[in-house]
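Just one protein chain is left out here, and the rest sit where they should.
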Amino acid sequence: MKTVIEASEAVALGAKLSRVKVCPMYPITPSTHIPERISDYIFDGEMDAEMIHVESEHSAASALIGSILTGARSFTATSSNGFELMYEILPILSGMRLPAVMAVANRAVAGPINIWNDHSDAVSARDQGWVQFYVESSQECIDTIIQCYKIAEDKNVQMPVMMCLDGFSLTHVFENVDIPEQKQVDSFLPPFKREDILDVKNPKTFGPIGLPDSFMNFKKQQQDAMINAIDVIKKANLDYKKLFGRGYGDGLIELYKMDDAEYAILAMGTICGTAKAKAEELRAKGKKVGVIRLRSYRPFPVEALKKAFKKLTRLAVLDRHISLGSDGPLFTEINAIAPGLDVFGYIAGLGGRDVTLDHMESVYLDLETGKQKREWLM
Amino acid sequence: MKTVIEASEAVALGAKLSRVKVCPMYPITPSTHIPERISDYIFDGEMDAEMIHVESEHSAASALIGSILTGARSFTATSSNGFELMYEILPILSGMRLPAVMAVANRAVAGPINIWNDHSDAVSARDQGWVQFYVESSQECIDTIIQCYKIAEDKNVQMPVMMCLDGFSLTHVFENVDIPEQKQVDSFLPPFKREDILDVKNPKTFGPIGLPDSFMNFKKQQQDAMINAIDVIKKANLDYKKLFGRGYGDGLIELYKMDDAEYAILAMGTICGTAKAKAEELRAKGKKVGVIRLRSYRPFPVEALKKAFKKLTRLAVLDRHISLGSDGPLFTEINAIAPGLDVFGYIAGLGGRDVTLDHMESVYLDLETGKQKREWLM
Amino acid sequence: MKDVKGISYDEYFASGHRACAGCGEALVLRHIMKAAGSNTIVAQATGCMEVVSTPYPQTAWKVPWVHGAFENAAAIASGIDRGLIAQGKREGVNIIAMGGDGASFDIGFGALSGAMERGHKFTYIATDNEAYMNTGVQRSGATFPYASTTTSPDGKKIHGKQEPKKPLAFIVAAHGLNYVASMSPANLFDMKKKVETALSRNHTTFLHAYCVCPVGWHCKSADTMELSRLAIQTRVFPLYEIDNGVLQFNQKVEKPKPVKEYLELQGRFRHVNEEEVEKIQKYVNDRYDFLLSIEGKKAFDVLY
Amino acid sequence: MKDVKGISYDEYFASGHRACAGCGEALVLRHIMKAAGSNTIVAQATGCMEVVSTPYPQTAWKVPWVHGAFENAAAIASGIDRGLIAQGKREGVNIIAMGGDGASFDIGFGALSGAMERGHKFTYIATDNEAYMNTGVQRSGATFPYASTTTSPDGKKIHGKQEPKKPLAFIVAAHGLNYVASMSPANLFDMKKKVETALSRNHTTFLHAYCVCPVGWHCKSADTMELSRLAIQTRVFPLYEIDNGVLQFNQKVEKPKPVKEYLELQGRFRHVNEEEVEKIQKYVNDRYDFLLSIEGKKAFDVLY
Amino acid sequence: MTRKETVGDVAKESIPLNTGAVIRTPGNTKKYHTGSWRTFRPVIDQKTCIKCGTCWRVCPDAAIYIDKDGKYRINYDYCKGCLICFRECPVKAISKELEQK
Amino acid sequence: MTRKETVGDVAKESIPLNTGAVIRTPGNTKKYHTGSWRTFRPVIDQKTCIKCGTCWRVCPDAAIYIDKDGKYRINYDYCKGCLICFRECPVKAISKELEQK
Amino acid sequence: MVLKEVRFHGRGGQGAVTSSQVLAIAAFHDGKFTQAFPNFGVERTGAPVESYTRIDDKHINVRSHVYSPAYVIVLDPSLMANVDVTKGLKKDALIIVNSNKTPSELGLKGFDAKSIDITKVALEVIGKPFVNIAALGAFAAMTGEVSIEALNKAIDERFAEKGKIAGLNKEACRVLYEKAKGMK
Partner (left out) sequence: MVLKEVRFHGRGGQGAVTSSQVLAIAAFHDGKFTQAFPNFGVERTGAPVESYTRIDDKHINVRSHVYSPAYVIVLDPSLMANVDVTKGLKKDALIIVNSNKTPSELGLKGFDAKSIDITKVALEVIGKPFVNIAALGAFAAMTGEVSIEALNKAIDERFAEKGKIAGLNKEACRVLYEKAKGMK
């Protein structure tokens, strides 16, 4: 059904359509509208699920361990400091290989405290064994949440997945969305089945100590699962496209006017839209510019990216976070896999500093002139 | 005074010699001996400080905010999950520019739960605006804690500092240590003076909201402070050397037999010792091998490293952590700054998997033969 | 001018703060600070009061003030307490840790409980407006039963919050504190006395402050004082103090008004039907009866 | 064989676990599980019992068991409760959340308090050996006053732990639970009954279990039962239950033995001088007197 | 390092960037006039006023002060128009007026 | 990917690596014999024993069982020698012996 | 059609955000692509707020703030004492002010500004000064960017749960639409 809704509602609907059973949730700006919409559905009896009004995000993440281990598909959402308070539990969920799905409404991490958008919350958790998607539109939100479960529960993956959407810049935006039909979603996403559950008929032990003789092997398994996820993500994107007619690049990265681009901007999330708008404008002026949107940050799609870089002369990477004392994490990671490429690095849009069409223009200009290669887009 | 003590005691003595006033501490293996020793000093009346028996690491880090803001030099220690539970507060301490010093007894982060050594706790917090040292010996522990305060409190830095020491592999090792004299320490490290404190005579507001108009500028200030720290670290190392006769490379990185090395291992922490032992052995056989020990991981000393790489043919980077779905963070970061260099990447010693002389031999062999470039040292 | 009818004329929570018009929490803060005075350090949790008072580079605070995070005001206060002690500067300084109901009843209660266990000398004040207001009126453990919030909405199937209000003051008193009290803007002189008493004790003390939130309660901003009074008169929010384990009423309500009068002024209770009103009335009666039953007796073991 | 003198012969916490010889906590776990039976899911906090029971790939557990972290057993249990409800599988299943005193009194208390506020149906059991044993005997909020631990040592200036024991059972009871009880291996039949009662209730219930730790207490492993008995006889650890807000003794001690007898068997009290023994005795007397004063009366407001 | 000082709607006036975002000017929200938020304006009729102080006490914005003549006055720079004072005045000495532009 | 299966003191016997470290064999610590920890060995004198069950109840290691003849027996595979049973037996039917190699 | 941007000025609690959303929904019913979003502040009830709508024929890529809107709607003219409602405006932008004063009386010289007394209509029709939705009637008439039918549909949708409110708002819109038609 086509309509106009807020991206947060698209996320909530995605969870509802995925037939989520348990939602341990805690409010934090700008993710709050997601639990609010889910509360509406549950309190209205439209969604057959349990809302757990946890007392903290640490407990939200912890309750996911319990609920998923009973075999219940589970969901939560958070932002910023709430995300950070979950931090300890993130690698536990992935270490236990629990297919949790979480929406992260990206917001700058304190201090100073700031409720606006950047990627410092989720990006700084890039090591923790969660698949990380960064989306650009409300439509992508609803589609991706459904795909998240498909990917997380895939037997070759069995890893938690977070879908990152820009706080305010997306969460609070109303826009056109085509809401998938429940029946079709059901045919895409089968009911959650898990063999290893807490069952008094078949008692199992979850979360034991991993000694030095096995711990590293478990980490290797997790890394293998993350690598497996690359194909699973691609397939989920493809299958979804077949059913619903919508896809997002190859699922890992999305290319915009990249066929013959000489200069490109690489980024994640909503600023890619702004980059696209600028690219469209510059294309009209005959400039060979494009945009690479990284959708799957974890797993980091090295091959897909390398392929995308092939024809490029110069690439600008926009980081909405900085590894203080080092550099933009995306910039570093791209540099590491593209030794031949001339990569420009920008720190952009921290703590709600808007990233504008003018910014994008200046970046494309930099790429063309090659004069300035590093900048904070203030 | 020369003696044999446990590294944990060296850390505790470092805090005592630094005339620390407040220690909010919470026990966790393998950092426990540090609060235990400090408790001994305080309960025996040998250290004029307050121990706060906090109920969690989150509160330990939070209490640091309070105590430092009264003008009291403060200290804590933790590991692994305790470190992760502090996670939310780490960027708040750095955002508030509070010169906290923390010893991190590195331990693998759950799950599965594992009490043994790797670098997953501290390395995964590399973005959070803390200076990060990784030390190799008990002697370096005591010397570095004292330097940490000097660096953290420098007016051009004013950032928190963590000193990372390998859990068990260092914390629980007794070895030769020369304990500095209090008087000399006092001459190196003046009393803690801070202008901006909680003072009823001069009321100030700490920890306000940073709006989009200033937040990014504050982050830039933090990044500048981190870059400033590079010189401050060098100077602290040099000044300390002058007074006590001991230094650690240039303070940022330590080079072992690197003058003419063709092949080198780059790593952090105690495994550098093992690499050195192997390098010494291989040198005796005429192999031109060396070791680069990264002491200051944050700030990441790009220039010093690039210089160290100049004559190298091949470099092996050993990561004791993996960014799941991507690669070893150190490997990535080194690759990003050394586009011309042939860098080999190893994941080593996760969750207490011992890194042995044999491992080091196999790595040097890889470097020589160039056949195998990526491996998990199981 | 020092005092005006027993209340200090000095302001420590300055005009120009961004609280909504008629904010009961801002009013409470204003009077807490008047009572505490200039020799006071405040550690405040994230929440409306923090957000409205300190948009950098402005601050409404005229006393030393610190905010760290949402759940750690008590831990920061612990650090302040010991930091001052360690430097011999503790004497003569009041320390107040403050948080909203979300900060105090829910996410920050672990830190508060820990601080009470250690027995730090500071006063913790929970400014209770019965929901997470700063983030848009979500349910907290302090939300009044049946109140609708954005996460416990008045739904077709479930009508508002289903759980009772977490009895925080008793929980805190059970920690063994020697002073715990409830207070309300409906009685500002009582509030003043309680803040002073709490700050005069040698260990952790606790105050539970009733705060109307016109926005979250869907009431008129002009009704803030009226609701504060009604809360007392209907026995919804009794004023008492637990001094050395003995509970005394400060404003005993012999002939309570029906709770309905209280509910009717608030949009958050618009949906409650007669049966639910009955249930709420019973809930209020039971709680008050319990208070009556322990009145004047040593009902709490005092450790500090 | 089903029961042996009223205690189930079945074991759910298997031999081969790595607890120290004479571990009181292991003994308590063994009997909790006997009483709870096979239809029980356990969520356990990090601590000695978790570490000794599940070194991968081995487990001592014969019931479904999960460990997540140190502070979140109650939150995990909340998820289990609702997960089962959401799938219509809640009926007939017991859920136990368990943690040591560190997990329960200190770091995990926030999560426990939150779960109690929501009123989940599960039984939380705090196995209290009065210190962080798993990490080497550090002070916790449950550590007995004057006991020496590695972070509250018997120092030249300060003699052991300076604060009283956090009165967790009262704090929990003040949350409005309808069943809270203390239990000890000194009375295994009483323990059985309490576990069964707690599991039969419809909301959160709480049990406080006394656990001797020969390693941390510096006592003989053979003394585990003897100390458990002495703790009752000296009134150090009274056995009671708070059912619907009313406290009753299960083993009232009319003629208590002097606390000294209890202290003398334990190295952790070796340093206490006569004066300190007096203080401890007074501390114990006061606590017991308070219990006596509320015995049989509705002393706690019950919300669930 | 920055080409354009600011882009977009931020940093119109330059903001002091104190290290660690400390604010050293207590109570400087006084510079921010919340009077513009007002829809209704409370007006004290000094003749009716009995100087009980109630309005002064109950104002969440400390917008009422006592002038040098001992009169209770409203500072419209801060008054947000909540009308608590209007409601609480025991002698109805305060009236409300719709703000007009 | 690994050249040497293991280095050092780990992984002598290969360990099953169940996804997420789940253990599907309840109570398999039974394979681990803690009897080797014992310094003292408790020994039941069946003649003195009155079958009160105390020793069985108080053993933290569930190392005492009732054999098919109804006799209380100690399983020395698990008994750690804490001597609680020895201490608690009401009729002193249990003696202790120093373990010998 | 080129991308059109609309900026609403109101007070926290006055419904400017809802205005922008209802306009977006209406545009959708006209077959357009839209975005509607608030200015992401920490403003409390009473404080000045802004909100935006974007309308285009095709999917809208740009995601930055709105800097140079084609239309500005001022729901509460008293704001103008403190807020520059003309900021970023190009000369051809249209400003619609809810006021009974003329644009020049309001100091809006040099801009294409129109004033219309929305409050009056709202008080008459709805009985309360709810101007946020009503204003869209005037906007539709003055700009033609959205049809009145689509607007009605959008109002029905947005206030589905509150039947009566929808009707009154639609009526107010209609009245203002008629009134403003001449002002196009």
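Chains here go by letter, A, B, C, D, E, F and G, matching the order in which they are written, and residues are numbered from 1 within each.
Just so it is clear, a contact is a pair of C-beta atoms (placed from the backbone, for glycine too) under 8 Å apart; a residue touches a chain by one contact, two chains touch by 3 or more.
Fair warning: this is a prediction, and the values are worked out from it, not measured in the lab.
S.K.: Per the definition of touch given earlier, which of B:L170, B:L318 or B:I347 contacts the omitted chain?
M.R.: Selected residue, touching the omitted chain: B:L170.
S.K.: Among D:V63, D:V215 or D:V302, exactly one should touch the missing chain; which is it?
M.R.: Of the candidates D:V63, D:V215 or D:V302, D:V215 is in touch with the missing chain.
S.K.: Which one, B:I115, B:M163 or B:L318, makes contact with the chain that was left out?
M.R.: B:I115
S.K.: Would you write out the residues of subunit B that touch the absent chain, in ascending order?
M.R.: Spelled out for subunit B, the touching residues are 2-4, 30, 115-116, 136-137, 166, 168-170, 172-176, 270-271, 273-274, 276-277, 280, 352, 354-357.
S.K.: What residues on subunit D make contact with the chain left out of this view?
M.R.: Against the missing chain, subunit D presents residues 18-21, 23, 51-52, 55, 214-215, 221.
S.K.: On subunit F, where is the contact patch with the chain that was removed from view?
M.R.: Spelled out for subunit F, the touching residues are 8-9, 33-34, 36-39, 80-81, 99-101.
Throughout what follows, only the chains that are shown with their structure count from here on.
S.K.: Using C-alpha centroids, which chain lies at the maximum separation from subunit C?
M.R.: F
S.K.: Any idea how many Å lie between the Cα centroids of subunit A and subunit C?
M.R.: 39
S.K.: Indicate the whole-number Å distance between the mean C-alpha point of subunit B and the mean C-alpha point of subunit E.
M.R.: Averaging C-alpha atoms per chain gives centres 50 Å apart.
S.K.: Averaged over CA atoms, how far is the centre of subunit C from the centre of subunit F? Could you give it in whole Å?
M.R.: Using C-alpha averages as centres, the distance is 55 Å.
S.K.: Could you list which residues of subunit G touch at least two other chains?
M.R.: As it turns out, subunit G has residues touching two or more other chains at 42, 46-47, 64-65, 67.
S.K.: Considering subunit F alone, which of its residues make contact with at least two other chains?
M.R.: Correct list: 10, 15, 21, 23, 26.
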